[in-house]
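Here the complex is missing one protein chain, while the rest keep their positions.
In order of appearance the chains are A, B and C, and numbering begins at 1 in each one.
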């Protein structure tokens, strides 16, 4: 069972690179098996092209490495805090995708400017505050995870499946690996659209709430009528 | 005969993706057989890579599904209103192409800034007004189609074969599927050119009417002398 | 001999598309055989992918078509005026390449902002004035050629192998087809670099004349020492 999780995590890391969301050794995908509490994650500093199944690390939620011949991603503690806080989440993705990172560096949320955005994210994609010197000097990667979780007080992480860490880069997530990878890609596209829209009008207001809710809910709400039901899957 | 229409619509949807105009499950192409009043359109929420001939839906102009094993695109009512209003139109394309969507989000027309634009669109590509709360709460997709049609009062849809829906994205059309797909691509290119031109000069005026007419008419007017006549076709 | 010219012109038109400088049916390449005064040029409105050797038109400098089963490019009279004015030129290229067209639409020269530019163009790449209503209503394409030639009074077309036609798009040229195609590509790259540099500093001054001359002349001057001499060619 964990073998299957490792396979899926290995494939998802390669998929992230294929979609142009990670470069060099940046970025990582993890997934959790909620029945056993085991997390599979990419090893640290390994280029995706070189990634092999046996390199994927398996840890428990306390960060104890149970399997894998390589050190897990340095960002592992950030992933673990997210899994601990949000039991509805099955996968976390971290990228340095270009436009998402520009907004993170500018410490600006990705504004919801139209229906394309609202189809995936119910409102502006938030940006965390900066870490304090103390948080930076302490358990840095764990504090990054805690920062994300705190930033989401009052927000539903399934309706807002992504965030920008200030001065750093995007994180995204989902119920499944497929969803998390899709959300990381959509976050990047929304950042690119918003970046270009701001160049046309730096003072543009976010889209009206009515339009945002209409589009978000026609796809994700109780009465959703977008797409096929059940969604058709092919092998 | 409708089998051929389904084939063409299936191929045109894939062509749209090949040209980089749609991502994920966004965007859709339809075509109408005017003799029978039947419309063929992409199913909802299906990625283009997965699209099969038998997935294409056939409807009448009242939206009654006659063929196809999947739910038609949620945007179908928008397409139908356009077909009903403009009998000279044979195909409608909806995309979320990047630069077109930026202008739609900024609620700005795509200005006609030079001869490249005037070769395809006789003037600025218009942007609709925003939908009212009532239109949004009602038959949303049908109201979007009506909004487009109302926005074109006084305009010839064959001389201006595209529009931006405010806060949403572009629609384009043409006499044939080939024309409609080409126009969707040209709209995106004009948006990209105008976006970059505005960065050089945010106050640039549209191109003079004389130049616009000269270029539009040397290609599309009665005395057109651009291209071959009849246009050579190869198989 | 003209057969060889047709082959080269056919290949150069396809090369232009391969380098991403033309889209759809836009853009055209011509070359002249100075011994016979014959010009070979792309036919009008034909997509480059469809272009065959026998489609290439052969004309004399008065525009009389001598060979070819298709109508030559509508821009042919512009090419002919350039060949008539500048006997040192062997090939002319017209594109609607993206960044070059943005500067043409903004009616701004492409400023010489650094050594990359100075390696190919000795100073700012000029933009013509707009055509008058009379020039537009008259022999439009011929007047475009005359406009370019007039714009180059006092300039050496071999040291400045490109121009922007206001509201329209770039033309480039060279002693040979290879040179002309390279210059069209370099014009586009310089436009892209200048466009991005202006976003960092809209008030940046052109590079100092001393630096421009140093780089231009180390590559093209009498005492040029860049590259191999004679330039090595491989088949």
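Going forward, contacts are C-beta pairs under 8 Å (C-beta built on N, C-alpha and C of every residue); 3 or more make two chains touch, one makes a residue touch a chain.
Keep in mind it's a predicted model, so treat the numbers as computed, not measured.
Shown chains touched by the missing chain in the whole complex: A, C.
From the options A:122, A:168 or A:214, the residue with contact to the chain not on display is A:168. From the set A:83, A:99 or A:226, the residue in touch with the chain omitted from the display is A:99, counting the whole complex.
Of C:27, C:43, C:114 or C:145, it is C:114 that touches the chain left out of the display. Interface residues of chain A facing the missing partner chain: 23-26, 43-46, 50, 70-71, 74, 96, 98-99, 101-108, 130-131, 133, 136-137, 140, 167-169, 195, 198-199. Residue-level contact of chain C with the missing chain is found at 113-116, 182, 185-186, 189, 192-194, 196-197, 199-201, 204, 207-208, 210-211, 214, 218, 225-228, 231-232, 234.
Note that only the chains that are shown with their structure count from here on.
In terms of inter-chain touching, the protein chains here are arranged end to end in an open line. Residues touching across the chain B and chain C pair largely diverge in numbering: under half of the numbers involved belong to both copies.
Computed centre separation for the pair chain A/chain C is 47 angstrom, with centres defined by C-alpha atoms.
Touching of two or more other chains is recorded for no residue of chain A.
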